[in-house]
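Omission of a single protein chain aside, the complex is shown with its protein chains in their original locations.
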Amino acid sequence: MSGVTLNKVVKRYGNVQVIHGVDLKIEDGEFCVFVGPSGCGKSTLMRMVAGLEETTEGRIEIGDRDVTRMDPAERGVAMVFQTYALYPHMTVEENMGFGLKMTGHPKAEIKSKVAEASRILKLDPFLARKPAALSGGQRQRVAIGRAIVRGPEVFLFDEPLSNLDAELRVEMRVEIARLHNDIGATMIYVTHDQVEAMTLADKIVVLRLGRIEQVGAPLDLYRDPDNKFVAGFIGSPAMNFLDAVVTADGKVEVPALKTSVAVPVTLPAAGTKVILGIRPEHVDVTEGDALSIELTEALGGVSYDYIQADTGERLIVEERGDHRAAPGTRVSLSFDPGRAYLFDADTEARIR
Amino acid sequence: MSGVTLNKVVKRYGNVQVIHGVDLKIEDGEFCVFVGPSGCGKSTLMRMVAGLEETTEGRIEIGDRDVTRMDPAERGVAMVFQTYALYPHMTVEENMGFGLKMTGHPKAEIKSKVAEASRILKLDPFLARKPAALSGGQRQRVAIGRAIVRGPEVFLFDEPLSNLDAELRVEMRVEIARLHNDIGATMIYVTHDQVEAMTLADKIVVLRLGRIEQVGAPLDLYRDPDNKFVAGFIGSPAMNFLDAVVTADGKVEVPALKTSVAVPVTLPAAGTKVILGIRPEHVDVTEGDALSIELTEALGGVSYDYIQADTGERLIVEERGDHRAAPGTRVSLSFDPGRAYLFDADTEARIR
Amino acid sequence: MTYATVPDTHPPAPRGWYKRNQIAVTPFLFLAPAILFFAVYVIIPIGQSFWISLHEWDGLGEATWVGTANYERLLGIGEQNMDRKFETSFWNNIKWLILYLLAIPAGLFIALFLNQTVRGIRVYKSLFFFPFVISQVVVGLVFSWFYLPREGLLNALIGLFGFGPVNILGDPSLATYGIIAAGLWPQTAYCMILYLTGLNAVDPEQVEAARLDGAKGWRMLWYVILPQLKPATFIAFVVTIIGALRSFDLISVMTNGGPFGSTRVLSFYMFEESLSEFGFRMGYGAAIAVILFFIMLAFIIYFLWSMYQDERGGR
Amino acid sequence: MFPTPIEKRPRSAQLSYQAFLPLALILWLLPLIAVANFSIKPEADFVNGNYWGMPSSFEMFSNYGRVFFESNMPRYLLNSLFITVPTVIGAVALSAMAGFALGVYRFKGNLFIFFMFIAGNFVPFQILMVPVRDLTIDLNLYDTKTGLILFHIAFQTGFCTLFMRNFIRALPFPLIEAARVEGVAEWRIFWYVVLPLMKPALAALAVLIFTFIWNDYFWAVVLTQGPGAQPVTAGITEFNSQFRAAYHLMSAGSIVAALPPVAMFFLMQKHFIAGLTLGAVK
Partner (left out) sequence: GSHGAALSGDLKIISDMSNPAPRAVMEGMVADFQEMHPDLDIELTIVDREAWKTQIRNALGANPPDVVNWYAANRMLPYVNAGLFADVSDLWAEPEFEALASTKGAMTIDGAQWGVPYTYYQWGVYYRKDIFDELGLSEPTTWDEEKANCEAILASGRKCYTIGTKFLWTAGGWFDYLNSRTHGYDFHMALARGEVPWTDDRVRQTFANWRELIDMGAFIDDHQTYSWQEALPFMINGEAAAYLMGNFAVAAFRDGGLTDDQLDFYQFPKIADVDYAEDAPTDTFHIASGAQNMDAAKEFLRFVVSVDNQTKINGGDALGQLPVNANAEIGDDKFLQEGFDMLSNNASGGIMQFFDRDFPAEMASVGMEGLQEFMVFPDNLDDILARLEDARARIYE
């Protein structure tokens, strides 16, 4: 068993607390993605699992072992860094074999393990090259290969793809997904990228200011966010938020849209201020005079309308097919009230 | 008039020719985007317009002036660099006014021009700061401001947004579009990013190995690519390409799909090898047994199926709504043959 | 000097020659003073030294052409013996070259020791750098007192452990080592500062990756840190070699070449032959300098070659 | 960071490190401490063989007073200052310009000229001795500060140019291109864009050159004589003969001679390290 369990884990730098008692259970073989805004503590948390940062309080277990105070090398984890952190003076082969060499494995074993990993990652033609002679994607693969070779129980990835260009990012993302399918090890993955989080994760952990906001499967978070923060964070383009107020007749009045909608949730008292959230892909543009189109971006298969309400609020609407409305056009918007979300204006908690 | 005209423009570094006689006319006030794979010469071409690289052969005109041998300073162009290239020791205000100061403009004039630009770009609160105290997006705005202040005829942008994170990139992209609307100057823009190219451009220039592959409006390129390279380059995810062969009955047989389709174009002789292209958004997954789903990525509003044919060829299919097919499922694919493209297997030219 | 190129559609005003060729001409204007100085004081004198080395000249009167006689005498070509002083100087130079390199590991060691972030560490770093800032003349004096045969601190210290007094600078078999040790002191400080700056630039993620890979202590140092310190090592190597071949001040202050010439090195010998109290053999001295120059040339070429390799990747 | 930051090690390791640090420093600086000790001793201590013990009486003021008032030391110090400061300014200015030309422009012979500077800098300078001495005499600059300054500037330019050029190379080139596109004349790019960014390098070089020149002995002996122009390194030999084996005075003199570069280093050390990092060990 090699799941990872965090138990009331706390990290302090001097007096500054950056991780506030995180509890988390990652199952054996699970692909867990940490997301959250910059500075929320994603990297710190991962590095605590790796042993690169000391854990101030709490316990970290890998499998059944308490690793809280262990050396990084003894934890059975491997890490892939954002900058790859390849040793520039070693060849690809030496890079991959370095960990085994340090732990005193016989040469023949190292060779066969490296060969195996390079086969999986299609790195054979580059084994004798130095990292400087590789492209970004190849370097990234070497970094992963270096992790694989050591046969760790847990893989850690800290924004492994953010230094690659868009095309390669897609390619490597698919490769990492395949890798997880193939070797089935537990993986923890930090990313900024919506798409990576949604597509790779078995479980997404949304962090904010050193605390967990919500944990769940990607589509669960997408469909059923616990609060405005998670709702706004998951999904791209981000959910539109509009100020609204509960009316006496059990509806929600949205000034920006110049209409009221009947959202099927247990509404608070009339007059309560709420926030209505609706995703760009769930809104349709209809003829009307409520709002005006500011700008339209057509990407071929899909296009985005940037719409400004007379209240000054802005929305994005996604349209399928290839059309391009002229800026300045007046329109109305319609959507299925069942796909709208309501949040408390103060606590930002979801109203269900 | 300040369009830009390139006339048989050639660039050689020593013996290596990197631009092979490019002819291009950019109209006054047009937003022209250069795209192409890395190393194809986008930056080189733009820097030749700026005068930062010498033009080996050919002529470059801005408006009516032949600028081919002019110093950068005299061409009336302004450039925004990928790394912003702000002067770190000067405040925002000094950065923006530096060019004018150096060319001997009176102080009052500089001040008013800088004020105007910073108003447009909402930089007023930061005028007294040094670049180090600004966020990435703000720095990018200062770089643009510096370009605006000089009132150039032509703006040049070399991947101006690639150092920003995803969210900011979207924001700044919209801002650049607004800027172009507002000041209406000629702009040349280099990018790797599909979305930027599609949304910003009046005209996209697709480059490959120092040659122009196709020039046209974004949706024209999307709908009507001249060759396989352009078809594959424009649109995201990229178009799927499948080996096919013309049959005697005027259809096209696609082994990967285990079917033949009647593509409404002038077909070459039966037996000719062709390539069939179809965009992920134009394919539907139906029940069947022709191919198998390898992997599914659900992003919430949209999901992608990675599908492998028995021939080994791979396809991506975009599906709306949130579903997630289990890997391994056998399926068939259907699409409107009118949306398919055919390319010559050898020349890769479009068959129309 | 200001001129206005308002970017507008007016045809540009006719421009001066300089303005038209600004980018091509500027580098030479900027280089001119440096090149002038350098040529007059360095490049041309090197040639002149070659020329002088082919003459016999007392530095006062007329020079007489003697061809390669000076070199033949130095190297013992023909029936004469090799110049003994030259031989001693040469081997001493070799000792300097080899032993001086100890400054590199020593500097690295101290740099590693000081590469921490405790309170006041900056002051410590500066104080450790101290010896480098001090003139070699003073270092030489200090060490010659340190070595004094009777009153020297060194003898006081080894006396504590029951060892008899040694007269390091008076013993021809030890004197050179004693001077080298004195030279190592500031040189180690120099290497230390180079390594400290080098350690600053070590990629922390690589260190972390290596920690995950199970590398620790010496093995971390050897396999991961040292390769990253290569640029620092390179510079340290270069400055140490230069320092070793130039070792003049220390010898002149500490032993003046003695006892009976046992601490001479080539640079000192050439000074002695051409400009010292009894030295009136400019040609001979120049010949020694030329030989020293050729030894150095090996290092210069090595250095330039490495730089050239680096440059080929650059813009 | 390597080695492992001490604050991540056990408390005991931290304490012993903190304790060992001053100890190591004392050992390292032992020769200097001894000299400092010498310089405040009365002459009697040396007669009585009390070389290394505590001073029997505290004679700092009288010893240093004699250095300043009974010898040419003050003149030598001033000479050193008047030699060192113009040299630093000259060498830094020349090499900043040369470094700019070599670092920014692509032209034929760029690398050749650059390598010439490097090679010249690594030449054993004794080879220059005779011709430079003759040249200086011919220029009527023998035994003048100007003669020394001119030579030092020329010789240091090699090293400084290497340093400056590498530093400028490490600057983002688009900064220069941006200025060019903005219509800034080349020399103004140097003055307004490049020079301000080179401040750390200028500071680091200034400190290095200051120490090099201040401590120069060889050329001082070759190109000057007497307190009219000689710097303190050469002057100290006169001083030493004047006071023969008076260790207390010689020590005081040595310390006085060593102090200015030390002060310079302490004042500039922040920039010094920053500049070195970028220039030498990039």
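Lettered A, B, C and D in written order, each chain numbered from 1.
The criterion applied here is as follows: contacts are C-beta pairs under 8 Å (C-beta built on N, C-alpha and C of every residue); 3 or more make two chains touch, one makes a residue touch a chain.
All of these numbers come straight from a predicted model, not from anything done at the bench.
*Asks:* Which shown chains does the hidden chain touch?
*Replies:* If we consider the entire complex, the absent chain touches C, D.
*Asks:* Which residue among C:58, C:203 or C:311 touches the omitted chain?
*Replies:* Reading the full complex, the residue touching the unseen chain is C:58.
*Asks:* Considering the complete complex, identify which of C:74, C:191 or C:275 is in touch with the unshown chain.
*Replies:* In the complete complex, the chain left out is touched by residue C:275.
*Asks:* Pick out the residues on subunit C that sit against the missing chain.
*Replies:* These residues of subunit C touch the chain that is not shown: 58-61, 81, 84, 144, 148-150, 167, 169-170, 172, 255-256, 258-261, 272, 275-281.
*Asks:* May I ask you to list the residues on subunit D that touch the chain which is not drawn?
*Replies:* 47, 133-134, 137-138, 140, 142-143, 221-223, 225-228, 234, 237-238, 241-242, 244-245
Rule of thumb we're sticking to: only the chains that are shown with their structure count from here on.
*Asks:* Write down the chain pair with more C-beta contact pairs when C-D is set against A-C.
*Replies:* Between the two chain pairs, C-D has more contacting C-beta pairs.
*Asks:* As a quick test, compute the distance in whole Å between the mean CA positions of subunit C and subunit D.
*Replies:* Spacing between the chain centres: roughly 14 Å.
*Asks:* If I count partner chains per residue in subunit C, which residues reach a count of at least 2?
*Replies:* Those would be 3, 5, 7, 22-23, 224.
*Asks:* Going through subunit B residue by residue, note those that touch at least 2 other chains and give them in order.
*Replies:* 71, 73-74, 77, 102-103, 150
*Asks:* Quick one: in the complex, what on subunit C touches subunit D?
*Replies:* The contact residues of subunit C facing subunit D are 1, 3, 5, 7, 22-24, 26-31, 33-35, 37-38, 40-46, 48-49, 52, 59, 110, 112-113, 115-118, 122, 124, 126-138, 141-143, 145-146, 148, 151-153, 156, 185, 193-194, 196-202, 204, 207, 220-221, 224-225, 231-232, 235, 238, 242, 245-246, 248-249, 252-253, 266-267, 270-271, 274-275, 282, 285-286, 289-290, 292-293, 296, 299-300, 303-304, 307-308, 311, 314-315.
*Asks:* Please output the residues of subunit B touching subunit A within their complex, sorted ascending.
*Replies:* Residues 38, 165-166, 170, 174, 177-178, 181, 192-195, 198-199, 218-219, 222-223, 234-237, 279-282, 295, 297-302, 304, 306, 318, 320, 322, 324, 327 of subunit B touch subunit A in their complex.
*Asks:* Over in the complex, which subunit D residues touch subunit C? Could you list them?
*Replies:* Listed in rising order, the residues are 1-3, 5-7, 14, 17-18, 21, 24-25, 28-32, 34-35, 38, 49, 51-52, 94-95, 97-98, 100-102, 104-107, 110-111, 113, 115-120, 122-133, 135, 150-151, 153-155, 157-158, 161, 169, 173, 180, 183, 185-187, 190, 211, 214-215, 217-218, 222, 233, 236-237, 240, 247, 250, 254, 257-258, 261-262, 265-266, 269, 273, 276-277, 280-282.
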